[in-house]
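Each remark here refers to the structure printed beneath this line.
All protein chains of the complex are present and in place, except for one that has been dropped.
Take a look at chain A:
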């Protein structure tokens, strides 16, 4: 499913909102999550999961073309940890043959 398909799906369930409103709402939700992480924060969605940052230690990388050593600084990367409900439902679907 892509973002535009998600927007259509939600719009078909939310009869009180127009497609345009759903589109703006989806964009706002994703922007809010992004902004929160970009400020070093966390996002906790009960039943779904949490987004946080994981630290990557500084390391020596290599230029794949030349083989030269390149020092890489430490950095943060976005991380998602599925919540219990999502974990269980997804795993249960495996035994249902999906």
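Methods note: a residue touches a chain if its C-beta (ideal position, glycine included) is under 8 Å from a C-beta of that chain, and two chains touch if they have at least 3 such contacts; residues count from 1.
The rule is simple: contacts and distances are computed from a predicted model.
Colleague: Have a look at "FeS assembly protein SufD", "Integration host factor subunit alpha", "Recombination protein RecR" or "Molybdopterin-binding protein" and point out the UniProt protein name belonging to the hidden chain.
Modeller: Matching "FeS assembly protein SufD", "Integration host factor subunit alpha", "Recombination protein RecR" or "Molybdopterin-binding protein" to the record, the invisible chain is "Integration host factor subunit alpha".
Colleague: Residue by residue, what part of chain A touches the chain that was omitted?
Modeller: 1-3, 6, 9-10, 13-14, 16-17, 21-22, 24-26, 28-30, 32-51, 53, 73-80, 82, 85-87, 89-94, 98
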